[in-house]
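This is the structure I have questions about; it appears just below.
The other protein chains are all here in position, but one chain of the complex has been omitted.
Going by the order they are written in, the chains are A and B; count residues from 1 in each one.
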Amino acid sequence: MARQGLIGRIGIAAVLVLTASACGTDSGSRPTPPQAALDGVGPITLATGKDTSGNLQNQIDGWNSAHPDQRVSLIELPENADAQRQQMVQNAQTRSDTYAVLNLDVIWTAEFAANQWVVQLPEAEFPLDKLLPATVETGTYFNRLYAVPTNSDGGLLYYRKDLLDAAGLTPPKTWAELSAACAKVLPANPGTSCYAGQFEKYEGLTVNFSEAVNSAGGAVVGPDGKPTLDTEAARKGLEFLVNGVKSGEIPGKARTFKEEEGRRAFQAGELVFHRQWPYQYLKAAATDGSSAVAGKFAVAPLPGLTGPGSSTLGGHNLAVSAFAKNKKTALEFIKYLSSEEQQRANLEKSSQAPTWAALYDDPALTARFPYLPTLKQSILGAKRRPAVVKYQEVSTAIQNAVYDAMGGKGDVGGALTGLQARLSELTK
Amino acid sequence: MSTRLRSALPYLGIAAIVAYCLAPFYWMLVSSLRRTSDIFDSGPIPSPLSFESYTAAFDDRNGFLRSLLNSFIVAGATTVLVLLFATFAAYALARLTFRFKNAVLALIIATSMFPGISLLIPLLDLFSDIDWINTYQAMIVPNVGYVLPLAVWNLTAFFRQMPGELEEAAQIDGCTPAQAFRKVILPIATPGVFTTAIITFIAAWNEFIIALSVVNREELKTAPVITSQFTGTTQFDSPFGTQMAAGVIVTIPLVILVLLFQRRIVAGLTAGGVK
Partner (left out) sequence: MTAVADPPRSRRRAGTGRLAAALVSPTLVVLGLVVAYPIVSAVRLAFYQRNDGVDPETGLLETGYRFVGIDNFADMVTGATAGRFLNALWNTTTFTVVGVAVEVVLGVLMALVMHHAFRGRALVRASILVPWAVPTAIAGLLWNWVFQADGVANDLLPGPAILWTTDGLQAWFAVIIADTWKTAPFIGLLVLAGLQVIPQEVYEAARLDGASPWRQFSSVTLPLVRPTLLVAVLFRILDTLRMFDLPYTLVGPGKDATDTVTVLAFEEAVRFGRYGPASAYAVFLFLYVAVVAFVFVRLLGADVVGARVGRNR
């Protein structure tokens, strides 16, 4: 085991217990930050979730033709974010050098950094001031940069413009307006439901709950990293979801919705309002017959309790695996992918939200993607999810409490009290 | 109840059971033959018929063909090793007299009681230490370990009920115990060995968690793993049609195996272990 050095030893902490000398008496040595010697040039891999447009391969081809001796090969991981994370964690625990560049969901940064599964990156080498500040923050942990944001994500309210126009309504800015709009629109449109988001018991539920709390003026955790769910705002946020299910404004079926189930329902015309990521825009606007709402919908900022709400910040950051051989190449490749040129090309091909701030104000782009200003607004106002090492446990606790509350088990107050206690314990 | 109805009754029961067994598989087949755009149709026959999903499954980027080969390698090697080891062990346990015999058999069977999921983490550590990550043996050896108890148990019972005079006769003819085993016992045991082979192959072919965990290089992944990791057209998309097509393809070799050898499978169990 000694041959692996410090990083190896930490990455495979579980192995230690198998070796009598390494555990039992070990009360926990204090780790030092990894020495960021990013050297090694040669072929690397990029491990990422599904390439959403086929454009990633173009980008890689572009890099490969310029760097024939440092070829990048693409490794596509399962579509499910939990499965992606599991694969990346396993890659680290087995100290495999299969993955070099990791495309990390914004919420994984803390865990991967604290476990030293990814290496610290030199801040000076990236044009961080050109990127949306909120997105850069998601790549840092304890004021050190571990991952560079290449695409961001913010929630949008997709709405049926045709139905609202027919009723003489504008997109709702508050939850009350949303209910009122539904009350007006639904009677004339049987078979249609009012509102849905991602309410299956998975990460999406954490996102939607955080958004509801944010949009009521609260926060899941405060600036000091401690939970703040014992507030009136948190209560109003959860009530929005719970009462929605109770009153039927949120269809029962929505409790099985992840992104795709919801998108199908929206595209089939079953929903008036849908909280969703930008990727749905091109899909729902498709005119090949796959979408029944093409040309009939538009997007608006998320509504809130008293005014526009605020989204949860999504997106992905690129990091370098601590077990990769060619770290220098990995670093250069991340620079390449996060450049303005590549981000622009990617937006044009895939409608993914870039992190390069200036792209949102580019007239040529906004003409093509009319939702860009709304999206920028959503991302700028977006709140981070807690940046803690035990994020998985925090998120699971949130999902447990919210899923049960939305399913009518227990009351809102009790759910929040229990959750506040559990999160306090986890963020101690 | 009229006589006619009464005589039809068993056939109705048969039809019901067959329908119950085949309906989900049929649905998999039907779903795989739809176009992606009407994958959510619920008609019993795909219309129009489309092989789009099959083309997609065999798309080069998925590496599905390669994964089928890997599955054959892993399941095949597992089967050969399991048969070899299990036949040896079972012969000793059934037909030789030695101390702790029943204890050894009980121990072998007891190893199959630990939850497999929990063996995963220590195994991952072990394989990382001996550099077995991303190798075939990292999938084959655990598979062998998981199927061995059942195989040993089945074959032991099989050997046990063969007449004891067999070896004596062979020895009188001047055979060593090893020769007696090879020339006399093994030929008679063929049905039991055959059944064990099929059960082993199916178990190894279907293994998922280990194959998912010890290998993360595309060119080594087995078919069930690759199938579960098919990616859709968008970030959140599940490619149901492609997965169902791949599912059909992964299942068909086993269905053919079962179709061809169903009589033998049953015969092997009948003559052997389960009695």
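Following the convention adopted for this analysis, contacts are C-beta pairs under 8 Å (C-beta built on N, C-alpha and C of every residue); 3 or more make two chains touch, one makes a residue touch a chain.
Small disclaimer: the values here were computed from a predicted structure and weren't measured.
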Neighbouring shown chains of the undisplayed chain, as defined at the top: A, B
Option from B:A157, B:A189 or B:L220 whose C-beta touches the chain left out: B:A157
Given B:L65, B:I188 or B:L254, the one touching the chain that is not displayed: B:L254
Hidden partner chain, touching residue among B:T36, B:T135 or B:N206: B:N206
Footprint left on subunit A by the chain that the document does not show: 9-10, 13-14, 16-18, 22-24, 26-33, 82, 86, 89, 110, 113-116, 141-142, 144, 200-202, 252-253, 255-256, 261, 264, 389-390, 392-393, 396, 399-400, 403-404, 407, 422, 425
Where the missing chain touches subunit B, by residue: 10-11, 13-14, 17-18, 20-22, 24-25, 27-28, 31, 40, 42, 81, 84-86, 88-89, 91-93, 95-99, 101-102, 104-106, 108-123, 125-126, 141-142, 144-146, 148-150, 152-153, 156-157, 160-164, 167-168, 171, 177, 202, 205-206, 208, 223-225, 227-228, 240, 243-244, 246-247, 250-251, 254-255, 257-259, 262-263, 265-266, 269-270, 273-275
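As a convention for this text, only the chains that are shown with their structure count from here on.
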Where subunit A and subunit B are represented by their mean Cα positions, the distance between them in whole Å: 39
List of subunit A residues in touch with subunit B within their complex: 1, 12, 14-15, 18, 49-52, 75-79, 83, 87, 90-91, 93-96, 98-99, 258-260, 263-264, 277, 279, 283, 288-290
Of subunit B, residues touching subunit A in the complex: 37, 40, 61, 121-122, 124-129, 133-134, 213-214, 216-218, 228-229, 231-238
